[in-house]
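Notes follow once the structure below has been shown.
This view holds just a subset of the chains, kept in their places.
Naming follows writing order (A, B and C), and every chain is counted from residue 1.
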Amino acid sequence: MSERPLDVLEASVGEEVTVRLKDGEEYGGHLTGYDQHMNLVLEDAEGEDTTIIRGDNVVSIIP
Amino acid sequence: MSERPLDVLEASVGEEVTVRLKDGEEYGGHLTGYDQHMNLVLEDAEGEDTTIIRGDNVVSIIP
Amino acid sequence: MSERPLDVLEASVGEEVTVRLKDGEEYGGHLTGYDQHMNLVLEDAEGEDTTIIRGDNVVSIIP
């Protein structure tokens, strides 16, 4: 019954997530994409502003 | 009789673990998932709050 | 309906992007190229000045 971390990410697509980065910054937004490196795509609520985050900066993702 | 570290992680799924990160932070929670990079999925006791941790931040995991 | 981060980059070619680097610097310009490491090519509005950024420096890209 173990979950794979990337499956949890997949299940979080379309949902609000909080991403903490190694430089201490936090990003909030709707997760609209990811890949196996944990590169992420976040969008704001209106779907207007998009941010691509390079995965090697990520500390944690809270769906 | 040597154990593989990932087998010890596998045996810890569903159990309470303490995770120490390179930035000095500690996370506690039930381990619900992991992969070969030591990416981790932690949940709180109620199974409500989930945290995905990117494995390259991990120093140690205490089951 | 999940987007791959590199597909979002592909869709941003020719558009103005803001790139934040690990050293705190920000670059703005038209994205004219990229590869799978997130190495980037940026040009200014006149297409005269070109900058190649090595991908491992990138924190985030805002199209």
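Just so it is clear, contacts are C-beta pairs under 8 Å (C-beta built on N, C-alpha and C of every residue); 3 or more make two chains touch, one makes a residue touch a chain.
Worth saying up front: this structure is predicted, and the values here are computed from it rather than measured.
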Give the total number of copies in the whole complex, keeping in mind that only 3 of the identical chains are shown in place.
7
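Throughout what follows, only the chains that are shown with their structure count from here on.
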Indicate, using Cα centroids, the chain positioned nearest the centre of all protein chains shown.
A
For chain A versus chain B, what separation do you get between their C-alpha means, in angstrom?
19
How far is the middle of chain B from the middle of chain C, if each middle is the mean of its Cα atoms, in Å?
34
List, in ascending order, every residue of chain A touching at least 2 other chains.
56
Going by the contact rule at the top, pick out the chain A residues touching chain C in the complex.
10, 13-14, 21, 23, 25, 27, 32-35, 39-41, 49-54, 56-57
Chain B contact footprint on chain A (complex, rising order):
1-9, 22, 38, 55-56, 58-63
